[in-house]
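Notes to accompany the following structure.
With one protein chain withheld, the remaining protein chains of the complex are depicted in position.
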Amino acid sequence: MDLFQLAAAKTLATSAVFLFITVLMIAAAKRTATCITLFAAQCAIIAAQIIALAFLHHSVEAFVVAAMVLLVKVIAIPSALVRITRRLKVSPTVSASTSPGLSLFIVAVLILLAFIVVQPYARAFALDSEMLAAATAIVLTGGFLMVSRRKALMQVIGLLVLENGIFLAALTTTFGMPLVIEMGIFFDLLMCVLLMGVFVFRIRETFEHVDVSRLRRLRG
Amino acid sequence: MIEILFNSLLAGLLISPALTLLAFRSRIARHLPATVQLVALIAGASAALVVLVSNLRHTVDIYWLSPFPFTLAVDRLSAFFLLLICAVSVPVVLYSTAYIARHYSAQRQRWFWTLFPLFLLSMVLVVTADTAFAFLFGWELMTLFSAALVMLDGCEGERRRNLFIYLLMMHAGAAAVFGAFLGFLPNTGLLEFASLRASAPFLAPAMRTAIFLLAFIGFGTKAGIVPLHLWLPKAHPIAPSPVSALMSGIMLKTAIYGFIRVTFDLLGGGPAWWGYLALAAGAVSALLGVLYALSERDLKRLLAYSSVENIGIIYLGLGAALIFSAQQVPQWAALALTGALLHALNHALFKTLLFLGAGAISDSTHTLDLEKLGGLFQKMRVTGTIFLVACCSIAGLPLFNGFASEWLVFRTFIAGGDLPGAGASIVLLVAAGVLALVGGLAASCFAQLYSAAFLGRPRTQEAARAHDVPKPMQIAMALLAATCIVIGVAPSLAAGPIGAIAQQLVPGAVAIPASDLLFMPWVACFVVVAAAIWLLIPRISRITPTWACGMPGLNSRMQYTATALSKPLRKVFAAVYRPDRTVRTVPSDQPFFPASISYRSVRTTSFERSLYRPAVDSIVVAAKRLRRMQTGNIQVYLLYMFLALVAALICMRFV
Amino acid sequence: MSTTIDVLQFLIIVGIAPLIRGVISRVKARIQNRRGASIFRPYADLWKLFHKEDLIPSTASPFFRVCPMILFAATIAGAALVPVLHASSLLGNRGDIILLAYLFALGRFFLVLGSQDGGSAFGGMGAGREALVSTLAEAPLLFGLIAVAVTAHTTSIAGIVGWTAARHPLELSSVHAFAFAALVLVTIAETGRVPVDNPTTHLELTMIHEAMVLEYSGPSLALIEWASATKLSLMFALIISLFAPWGIVTGGSVLGIAIALAAYLPKIGLLVVFVAALESSMAKLRMYLVPEFLGIASALSVLAVVFTVFKR
Partner (left out) sequence: MILWLTLAFPLAAAIFLLAFRRPGTASTFALTLGAAQVLLLAACAWQIHSEGVLQQGQYLRADNLTLLFLANLTIIFAVVLVYSVGYLRHVPSGRFSSPRWFYALLFLFVFTMLAAYLSANLGVLWIAIEATTLASALLVGFYNTKGAIEAGWKYLIVCTVGIAFALFGTIALYLAAVRGGVPQAQALDWTALMAAAPGMGAAHDLLKLAFVFIAVGYGTKIGFVPMHSWLPDAHAEAPAPISAMLSAVLLNCAMYALLRFDAITSHAIGTTFSHTLLIAFGCLSLVVAVFLMIVQRDLKRLLAYSSIEHMGIVALGVGIGGPLGLFGALLHSFNHSLAKTLLFFTTGKVRDTFDTLRMDRIHGMARVLPYTSSVLIAGGVAIVGLPPFGLFVSEFSILMAAFGGSHYIIATFMLIAFSIGFGALLFHFQRMLGGEPQLPRSRVKLLPTEIVGMCTCGACLLFLGVHIPGVLISVLNSAVAVLQ
């Protein structure tokens, strides 16, 4: 058992680093498919974290949550997204408004910002500041992706990343919410992605492109 | 007794719209709504009279019905304005029975008879309201119903624009009125006038000032003081005549009522500069109003500008009253207030009459353009005589009612010469000069109006074919004209009771020396006898052609028109008008041998040009800038969200 | 007794009005080295006109004949407000200075209406010009009266007269000087004398009053002429009683009345000579210089009013 405990603690300690790496890589990624994979990886890391926490706290609920993360976020959503990308038959690039280098730089700045911002809270509530910073950075990166990537699907991914960050924050600060709520949130998320998929298809059908920055009929 | 009368007024005005909707299809019951309204109005007038005489206060409380305290109370001041509304509306209703039926389709008639009593009711609400909520409720309804009645004549093009300006300015004015009443709240929390009055002494001086200024602006907008008068010459002319009569004759007075109620009653007077402000507004309005009136050729617009002038005179009186009460001279304050109130009554009478007369003119000639009228007296003897009475009254000629009130205001200005402060004295005496100038200009203006419309030769076929209007319209106008003469000959009949109101409003005022007006009957007798003597002397008379320097073929185009008549005066006051003149010569390359020359002179008032346009333009420009922020790009929208979040987070540190 | 004097002084103003006209034209003739007509010539003119027939233009309404009557009535009602022999008048009361100005307005209003009824261009021409002159004269007239009234602390003409009469001539201040000057100018303008108007002209470029009454004839014209003469006489009486009332009676003796009358006539004479001299020495002003003329009157009257405040 001790070995598990140790592994769990080790996972927790190192996962933040891995999360930062995924964040940076998403920012630099050029193809949608890469982003999806990275998102899945990110979710897998988080799932690992939950399992680790579950071991540390001997919580059955946490195992259920971890299972759901694996099921929904690591398997279901990414595969759905991949299928959508294939069926859309549009160019595989992310059509970023910023160059990969600049994106990387911006995300790096965001990570730094996240560290600065969370410090007072981490201290006040005796929380793992690295984890909290990771969560915040993921949220910020999600936002950044949504603002800077013109492809509709990338907005979905950005949203998912953002949501991931919030989920991670919840995990770090409060060790998750009550199970029913968590399940509800997962359900909502799944539905949300499905619905967005429907809309992406409709955009493709109606406009014959999936560039959201060109959806500018309605303004003023 | 009062209770029954007042309640029957309210009930009558409330049920008559329903009656209209129910009974209008039947031929017999068609006149039922008008009859009910007449009865209700007479009941209301008698209720008001009873209150005026007996000084009993009567209240109706319908808080059980309304969400906020809603009380109607008739005290002396309310009773005066209630009397004004009811008494003046009686002839208007009578007039409308004939006028509306002659001019509108059955559907529009129904529309009129539904809204008209509601409009009256809203005005009754305003002047009898005893809580801020009731007042504002009535105040907003009044605008709404009047606008709906204005739309009776359709709303196309220019009319629509005018209506828009009317509603917009009224709404903005109402916002100020809201502010004025609610400004009392921090001190009392209650909406009843009694508690507002009680809380007034404890208001902070800044708040008192704010309330006064808001009331001044809010009620000033409704009353049409310059430069807030913009809507007045636009909205009044486009309404059907009975409605313009009510709007100009009565609705403007509700603003006077509101101003008096807030300033004199609720706030209980204030520093002298309030008075100077009102006085200045009055002087400017009176002068500019009459000057603009002088240059108008559209009869109704001319009358509307003349309303601005008369409201100016009322404000002169109110300003003087405020100055006197600030200087602790209550008896003169009361006299000035009496003058203002009497002028309000007089203006209601003669302006209603003039608008009804204008309705009669348009009824028989289908035009209101003074350049197209002329010689109507020959065809419309009764209307012509009545209209003359109205013109004399509004010109402030002795023996007619306009003189009595102007005389009172003059007297108070002269009394201002005895005030201790040099500033106050000079201001009041100068105001007397302004009033004199205004009086002179008004006399010229209405002499010109009357002679252009009624005397000389008809200028168009329509004018030549004019005929007098039906009996009900004549009777309605005759009633008003008779009242004008009665008050003109025996002003103390009206000035006495009004003096009692003023005495109540100005604390410390003693008996009013308005009894001086008792000599007017003697003057009247003298003038009438002196004029009538000559009728007894037998004279031989012969009808000859007009002298045309010995040439034949004098025609109507050789007469002076209204525009030509006022030319000398307009030339002297050219600085006020500043018209945009355009002369077009066709063909343009031969200026000395033109095929035709057209001359156009458009007058946009300088207020519109330099005050309203820039304000509206800047708002529109700001709106367009904001519109550009709404780019349509979802990424920008998301960015706004993130920025809003960041801004809120930063602000969090400081709150 | 008092009422008798009131009636008497009223009759004096109205009665000697044509005489004043006659004297003015006589004096003018003399200044111009002519013999001139009799000073009673205006009475004869009136007599003649009253016996002629009234010519009524075909376009005119019944109203046409009423106007002169009202003009006349209003003017003589004004005459009933002005004290000549003692400090009281027939219709006098508090505030009658305003009534006086407005009675002029009443008369003028109807004259303007009557002038338009003929339907010719002359009436309108005169009416427009008359409106200009009278409107601009109204303020200085009232201002002049107000200045004196404020100084005397009363708004009745008779009261002012009483106040002034009780004072030494040298006690009167600059207020009175300014007001006097203003009122003289206003008188010239209001009564249509040179340099504002020329009562003898019939030139359409210049005439004001004459243009308005061009359509009138016979008794109607007589009334108008008499009314305008009365207005001049009234204004003279007003000026005299406001600024130089000394000599008026305080009691009611016949002797006193005689003395008052004797004091009154030289004062009138002086004014008549002054007007005649002025008319002979000046040319008529161009129409659009008239506002400047009245502007001077207004300025003087405003000064008078301002001085009332600082002189107390």
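Each chain carries a letter (A, B and C) given by its place in the written order, and its residues are counted from 1.
One rule holds for everything that comes next: contacts are C-beta pairs under 8 Å (C-beta built on N, C-alpha and C of every residue); 3 or more make two chains touch, one makes a residue touch a chain.
Given the structure is predicted, the values throughout are model-derived calculations rather than measurements.
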item	value
Which displayed chains the hidden chain touches across the whole complex	A, B
Of A:56, A:104 or A:170, the one touching the omitted chain in the full complex	A:170
From A:10, A:57, A:83 or A:202, residue that would touch the chain that is not displayed	A:202
Chain not shown: contacting residue from B:39, B:56, B:611 or B:634	B:634
Residues of chain B (touch criterion as defined above) contacting the omitted chain	65-68, 133, 136-137, 140-141, 143-144, 155-157, 160, 163-164, 167-168, 171-172, 175-176, 178-179, 182-183, 185-186, 189, 191, 210, 619-620, 622-624, 626-627, 630, 634, 637-638, 640-641, 643-645, 648-649, 651-652, 655
Hidden partner chain, residues of chain A it touches	120-121, 124-125, 139, 143, 146, 152, 155, 159, 162-163, 166, 169-170, 173-174, 177-178, 180-181, 184-185, 187-188, 191-192, 195-196, 198-199, 202-203, 206-207, 212, 215, 217-218, 220
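Criterion: only the chains that are shown with their structure count from here on.
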item	value
Chain contact graph, described as a line, ring, star, complete graph or other shape	line
Gap in Å, rounded to a whole number, between the CA centres of chain B and chain A	70
Centre distance in Å when chain B and chain C are each reduced to the mean of their C-alpha atoms	36
Of all residues in chain A, the ones touching two or more other chains	none
Contacts with two or more other chains, residues of chain B listed in rising order	none
Sites on chain B touched by chain C in the complex	375, 377-378, 384, 388, 392, 395-399, 403, 406-407, 410-411, 413-414, 417-418, 422, 425-426, 429-430, 432-434, 436-437, 439-441, 443-444, 446-448, 450-452, 454-457, 513, 516, 519, 522-523, 526-532, 534-535, 537, 539-548, 554, 556, 558-561, 564-569, 571-572
Partner chain A, residues of chain B touching it in the complex	627, 630-635, 638-639, 642
Touching residues on chain C, where the partner in the complex is chain B	53-59, 61, 63, 65-66, 69-70, 72-74, 76-77, 80, 90-91, 93-96, 98-99, 101-103, 105-106, 108-109, 112-113, 115-125, 127-129, 131-132, 134-139, 141-143, 146, 149-150, 153, 155, 214-215, 218-219, 223, 287-288, 291, 298, 301-302, 305-306, 308-310
